[in-house]
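Subset of chains shown; positions unchanged.
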Amino acid sequence: MTKAIELIVSLDPEVMQIAGRSLALAASSCAIATLIAIPLGSVIHFNSFRGKRLLVNIIQTLYSVPTVVVGLFVFVFISRAGPLGNLGLLFTPAAIIIGQVLLVLPIMMGLTISALRGVDVTLTDTAISLGANRFQTAALVIKEARFAMLGAVIMGFGRAISEVGLSLMVGGNIRGFTRTLTTAISLETSKGELELSIALGIILLFIALVVSIVLNRLQQR
Amino acid sequence: MSNNKPIIETTDLGQRLNGRDVLRDINLRIEQGEVFALIGPTGSGKTTLLRLLDLIDKPSQGKVYFNGTDVTESDRQRLDTRRRMAFVLQKPVVFNASVYDNIAYGLKWRGVSRENVHTRVDDILDMIGMVDFHKRNARMLSGGEMQRVAIARAIATEPEVLLLDEPTANLDPVSTAKIEELITDIIQQYRTTIVMATHDMSQGQRLADRVGMLLNGEIVQTGGWHEALNSPRNREMAKFVGIENIINGVVVSSEDNVVTIGTDDSVIEAVSDCAVGEQIHACIRSEEVILALSRLSSSARNTFTGDITRLTFTGPVARVEIDCGFRLVALVTRRSVEEMPLEKGKKVYASFKATAVHVIRRG
Amino acid sequence: EGAEEATGAPLKAQERLQVATTTSLYDTGLWGYLEPMFEEEYNVELDVLYAGTGKALEWGQRGDVDVITVHSKSRELQFVADGYGVERVPFAYNYFLIVGPEDDPAGIKGLTPEAAFQKLMEDGSASFVSRGDDSGTHSKEKAIWAAAGYDYEDVRNAGTWYVEAGIGMGPTLTMAHELEAYTLTDMGTYLAFKSDLELVPIVDEGGILLNVYSVIAISPESVSSTNIDMANNLIDFLTSEEIQELIGDYGVEEYGMHLFTPCAGNEPG
């Protein structure tokens, strides 16, 4: 605790840089995933088709995908020997974002679907009867489910900022370039620097708390 | 531009929900500018039909035409058509937003400019007397206030067709009168076509030109109110339109369309083309039954005598139940009750004309 | 190509070199110490990636890094023989050691590593924690078992005293501490964790404990995109006299002893 407070108070530039990077990466991933998950989740919710139930099952199954597996998957694609090898994405922040988006996407889609299902169907009917097209209906219903949607976004952000296996695998924890709070924590832990690890963990949670408060404020407007 | 196509037409419309046939063979023609009332008991399919007309649900069978165009299938057409209509659902839900925004939604969705939305919503708020409410969250309104918002929201879009599902079920008499006035104004100003489901028969009569009666998912009768109220097709509809006297009997003689009907222990004369031996229901509206303290010499062919078993008042009218072998209900004015005077246990003569008897064959 | 390098095209993005190093080396902080020097000298961005020996070799094989520094001689030789690496260049060494509880419950103090392992096996009561992750350290442990005359499969299934974890060196040491067990460790990690542990060196002598770190550039014949020139620069850098001296002195300040013995391109022992 004291170490964390020291670190925060002293504004150690390296720690601040790592924290900023963690926040930026997770926020970007979460934003991208939100932009994909909400439309996709809505499309699934608002349409009935064969295999919908199975699709939802599969999405929920992907809640369980370990970060390392996502990491492996992305790695196989972007490593030199992989199909996208010549883009030189491996061991860059971009690789981490790609991985985090993939990791977070099913979670946010699943939670979007849950949130939409929670909204009274009469509300959807009312919107349709008032001439809303699919997009407008979805926008309204999402607005009505705003608390749950916010929960989905925070969950997505939380998953992205807290994951480590993926960042290690495709980011490589390169000092000054792809090191994030979680990879730093894992490194410090493996070096036996437990206090420092806990200090970094507290910084991470502090960021998450601020993000949660800010998003809640935004939602209430 | 002449337009002799009905604005809405359905052919063999049917709806199957969760394995139950909720609607069957609905063939309706609603003319431009007409006000059409849908009546029928609970669960008869009124809401289901209105949902099909508003193109919210797709029918499991049959087609819906709008101005002569089949709009049953294409999603694009369904949306465009729906935007020319408005539907006030039976249980209004309001959006978790201000009253103003609730009313503005339909306009915004149609791409109406911000200023136009503003003027239009302000007008409507004024019309429904809710100007002071515009900033309030609609979720916190009372039942009747929500209903008014729901109606306002629908008419804000100036629809060509207005579909109303029990529009005043949650409203007090004064608000009901206001809404009815609003609807009448709309009808006169915009020649809006209206299809409304209502349980309030008198409201239906006040507003609608024509009535369609639904029973178990089928339209059993369409036509004018007089016919609907006085010549229902079957016993259920008769009860439904408020015919209180429905007496089982058999035709015992028939001459020049005047039949004599034998009931348990009396005889009723009626005008009907039923043949001798047919099992029938004799229906007499309670307001057609005249009461007197002595035998009247009038043209009324049916006169019975009995004791008053119950007397109840509703506003200016009194409902009198008489036991004359069978139970007969008469509706008379409060004033006649006071003048005669009538009271429980008193013996009275009840009479009604043969032409006041509507005969329904028993199936 | 050469001309372009000479003129140092100003618009060219900062050149990067990717080096994969074994975790034990990284955790000592040696790389953090050398990295800025190399970057300044060659005007290059050095990306230091750490991983187990197996993974480092896999990266090298796939061309994801340009150069690797590892400590598992037989696998390194195989790697070069398979054509993935240009040449194995040893640049420093130290010794593994067997650590354990101070009271030495199995009584192996003073024995050779091979004899110590034999005693552990026969005794079957004192716990031993194995890395169990095919790392350089684990390879060494297996080599000692082999030298002691055992089939490793028999050791694995010998009993609950043989704890086969699948974790890094640090956690393994922690586990040995918690379980009051013996384990085989590299010097650097042990020194880093020493203050939190009640483990003392039990066996630290014997030729088999030799731990050689070498550097291998990835062969451009195997991976065409590899930055072989800069990789060679790194090898030159590591084996340069000046840096060799620094490696030799590294850690004296912090741990009060030498962590590595420099060996500038020659196989020690």
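Letters A, B and C mark the chains as written, and numbering starts fresh at 1 in each.
Operating definition for what follows: a contact is a pair of C-beta atoms (placed from the backbone, for glycine too) under 8 Å apart; a residue touches a chain by one contact, two chains touch by 3 or more.
Bear in mind the structure is a predicted one, so any value in this text is a computation, not a measurement.
Visitor: Taking into account all copies, not just the one displayed per type, what is the chain stoichiometry of the complex in this file?
Guide: For the whole structure file, chain stoichiometry equals A x2, B x2, C x1.
We take it that only the chains that are shown with their structure count from here on.
Visitor: Could you state the distance in Å from the CA-based centre of subunit A to that of subunit C?
Guide: Spacing between the chain centres: roughly 35 Å.
Visitor: Calculate how many whole Å lie between the centre of subunit B and the centre of subunit C, each centre taken as the average of the chain's C-alpha atoms.
Guide: Once rounded, the distance between the two centres reads 89 Å.
Visitor: When the centre of a chain is set as the mean of its C-alpha atoms, what distance in Å lies between subunit A and subunit B?
Guide: The separation of the two C-alpha centroids amounts to 55 Å.
Visitor: Would you give the residues of subunit A that are in contact with at least 2 other chains, written as numbers and ranges?
Guide: If we look for residues of subunit A contacting two or more partner chains, we find none.
Visitor: Can you list the subunit B residues touching subunit A in their complex?
Guide: Touching subunit A: residues 51, 54, 56, 79, 82-83, 86-87, 89, 91-93, 95-97, 105-106, 109-110, 150, 153-154, 157 of subunit B.
Visitor: List the residues on subunit A that touch subunit C in their complex, please.
Guide: Spelled out, the residues of subunit A in touch with subunit C are 79-81, 85-86, 90-91, 172-175, 177, 189-192, 194.
Visitor: Contact residues on subunit C for subunit A in the complex?
Guide: So the residues of subunit C in touch with subunit A come to 18, 23, 27, 32, 35, 45, 47-50, 62-64, 168-171, 173-174, 192-193, 196, 223, 225.
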